[in-house]
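I have placed the structure first, in the form of structure tokens, so that the comments after it can refer back to it.
The other protein chains are all here in position, but one chain of the complex has been omitted.
Take a look at chain A:
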Amino acid sequence: MVAESVQTSASPELDHDSLLSVRALQTHFPLDQGLVKAVDGASFDIRQGTTLCVVGESGCGKSVTARSILQIVDRPGRVVGGEILFRRQRRGAGKGPDGEIVDLAALDPKGAQMRRIRGGDIAMIFQEPMTSLSPVHTIGNQIVEAIQLHENVSNREAKERAVEVLHKVGVPRAKQRFDSYPFELSGGLRQRAMIAMALSCNPALLIADEPTTALDVTTQAQILELMRELQDDYGMAIMFITHDLGVVAEMADDVVVMYLGMTVERGDVVSIFHDPQHPYTRALLRSIPTMGMGTRTRLNTIKGMVPDPYDRPHGCPFHNRCGEYMPGTCDQIVPPPIDLDEHRQVRCLLHGGAPSSGVRNEVNT
């Protein structure tokens, strides 16, 4: 897949409001112990200027999906199938439905085009700012470096822009903080510095991988607020990866639920929370404590735990934890994606795709 880096601009089509479309993505890790299918059938769209939340438990492939988009999957992992279509805006042109469409999965991870997109058109912020910022460079220098990698600007101009973006993300006394090292900043400020760096090149898509998980609730509230404001100002789309359903309810326009590398359900945020269709989504929503519920009530649990990645269940990956498991069906057939309506899709045999309609089985799997 990686070998051909031919521009595919004519054939792939994208909905007019989509910025990025991931289709039947597969990212596999051939390890000594066996093949780990970290992502195996992820499909979703990110609309321009909106927030897509990707939810799931650890090991469900949300981070690997994000890394696949940027082609920074750790070795020996590799994108082995599927498409990642991205609408690339020309620099300086307004954000609109025009612009060339690139299949990121077909680009050479080390090629010039991918390097321009990475950090330029699509930026990423990580969970633990301390491990993703360089400890031996000032945050200012790190932002300047990001700007100068992507744009041909003078040192002075780059510095001005860095200070401006630091100011924009709410770092107090941005001019002085420009010369601070990451260890001199608190967790919240570090995460702000990371966001500043990601935004310095005005990306069309910001991928945020659990950006608030390591933060306190109060700091988390600040950062979430900031991201919403910045989205209004910059008009970028955000792909927000989290396992916290509360954060999803706060941030998302659209939601994708992943389980064992597969997107099991997607839709707009209100339908996902108030009309979940997949048993896993329902179970997840039932298992979280909600404030105002009172003390000493029992929580609903999902039985068992996420299966071992080396030993994936046959058929539907959720069948051995599912309360609505249909023996003989769920453990045999990998559920195909079923469109419920325009933006709503579920992969569950309760909604169809079972033997009666056996012909439709092998779609995209």
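We take it that a residue touches a chain if its C-beta (ideal position, glycine included) is under 8 Å from a C-beta of that chain, and two chains touch if they have at least 3 such contacts; residues count from 1.
Criterion: contacts and distances are computed from a predicted model.
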Original post:
For the complex's missing chain, which UniProt name, "Putative aliphatic sulfonates transport permease protein SsuC", "Peptide ABC transporter ATP-binding protein", "Na+/H+ antiporter subunit D" or "Fe-S cluster assembly ATPase SufC"?
Top reply: "Peptide ABC transporter ATP-binding protein"
Subject >> Among A:L19, A:V39 or A:L245, the residue in touch with the chain that has been omitted >> reply: A:L245
Subject >> Absent-chain interface as seen on chain A, which is shown >> reply: 57-58, 186-189, 216-222, 224-225, 243-250, 252, 269-270, 273-274, 283-285, 287-302, 305-306
